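All protein chains but one are shown at their positions in the complex.
Coming up: subunit A.
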Amino acid sequence: MTTVDKTQHSYIPTLVEQMSSGSIGRREFLRKATLLGVSAAAAYSLAGVPVPGNIAQAEDMPKGGNLRIGMRCMEIKDPHLADFAEKSNVIRQVCEYLTLTDRNNITHPYLLEKWEVSDDLKTWTLHLRKDVKWRKGRSLTADDVVWNLKRVCDPAIGSSMLGLFTGYLVQQFETGEKDEKGNPKKSSKLWADNAIEKVDDHTVRLNCSSPQIAVPEHLYHYPMFITDPEENGAFGADANGTGPFILTEYVVGKSAKYKARTDYWGTGPYLDTFEYVDLGDNPGAGIAAMASKQIDGLSEADAVQINAMKSFPHVAVYQVETTQTVVARMHPDIEQFKDKRVRQAMRYAIDRDKVIQTALLGAGVPAEDHHVAPSHPEYAALPKYPRDIEKAKKLLSDAGYPDGFEFDMVTRPDPIWELNTAQVLAEQFKDIGVKINIKSLPSAQYWEVWTTAPFSLTAWGHRPLAIMTLSLAYRSNAAWNESNYSNADFDKLLTEAEGILDPKERSKVMAKIEAIMQDDGPIVQPFWRLFSTVMDKKVKGFELHPSQYIFAHQYAISA
């Protein structure tokens, strides 16, 4: 029997027991234990497995050099508004998170030294590292962190963190005004004045209104950067940060250039300089640039690119299973989609394996329309939704559309697999009499309408916990609730699930949530995507992170 430190959370012994009895796996144990504030090293030793990562290799890493990665360099307005992995990848080298979720979905402290959580999962005490210095001189303090946490909770800022924090740090209230449709306008605020509280210079406490297990994972959501309050959300060359690199130049559509910090608190960086090169929207440019070694890697490579580059002798291919996906979502407040039987029919209409073969060249696994992935710890297996044209047609005619209907689906042409998916889905919807006209908008215009178009196809990124995606995308009035979905039962169950620590218990609630999504939900979700990319073989220390995150300070380049 492993001895357990008394300062640890009271649930740790139960977890250890569950692991030894085999009711939870090692990975699950690591996730839970680290969530509860046990350091990753301690958790790994409790689980009896060696600590992964770069610490052991740090000495062997070659030093110096310049690494160039091909990636779109988009306009960045404010780190707290980062809405694409690419944007966060630019900021990530300069500003850092409080926590870090690794590629095995295990969350570690990052700018935090450790965290503690009360037994009721309502009080989270975050202990900051004391050795972290902003590049421009000062030490990182609790004031900085409190400022950042409060800023993302301000509805005027418009950060997507608001959606994650709603329910336990932030509460919604009615402003008393009415919108054009006569519905009361809502806004949100911290649920209590001391919801985010400074304890001392290096300690911050979150006092939550309801239990929440995913706090450390939320703190790693990609806009949750700790930025310098003095810069008030501005970001650009020379921006201050606690991170390993200094952004020396940022030109939208061209490149981002970095210089290594010499006084970085953590391990690395090994490189002298680091660079993102924007190769535009043409996938051929990525292949050509890799072929002539003008770049050392790509942030992402699609199936066609991978096939072209597999034969290059200097190129290594990386692939990882993710919870990245695409959803065809219907606004339930639109005439045609009002009846849930229509939405069900749409789900019965598709042949998932065919979609995967055609749109992804096989690089994916079937999904079940509830946006909870088998790799999510809270996943509950439900009976599969098979393709059933007869049933779909009957549901449609029961809902009053015996001859189907015609509708526009908004999507974007880039990346190409999204458009391909839209086309395959449209073909398959045709079989139940639903004629879908694809309206393909350039990305920039797509993101103008993604939350307002009645029917559209949207790609969703990787999140380590299903409750995160669900609360971002389907909780009533969440900022990213693109489906306008609003279901009180769903919201209630979601809040309940967020407070359940035991993964087995949580997955019982999750089964109900998944059933609601399949029965009533707004989405058709054909697959989970495999994520892949390429790097030059001389790049050391690279690990493909399922959320597409790039950590340049862990990479090195051998001569």
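The working rule: a contact is a pair of C-beta atoms (placed from the backbone, for glycine too) under 8 Å apart; a residue touches a chain by one contact, two chains touch by 3 or more; residues count from 1.
Basically, contacts and distances are computed from a predicted model.
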item: Per UniProt record, name of the chain withheld from view ["ABC transporter permease", "2-oxoglutarate ferredoxin oxidoreductase subunit beta", "Molybdopterin synthase sulfur carrier subunit" or "NADH/Ubiquinone/plastoquinone (Complex I)"]; value: "ABC transporter permease"
item: Among A:14, A:66 or A:558, the residue in touch with the chain that has been omitted; value: A:66
item: Of A:146, A:234 or A:334, the one touching the omitted chain in the full complex; value: A:234
item: Listed residues A:279, A:534 or A:550, member touching the removed chain; value: A:279
item: Where the missing chain touches subunit A, by residue; value: 66, 68, 75, 77, 81, 83, 155-156, 158, 160, 185, 234, 252-255, 275, 277-282, 284-285, 287-295, 441-445, 447-450, 479-480
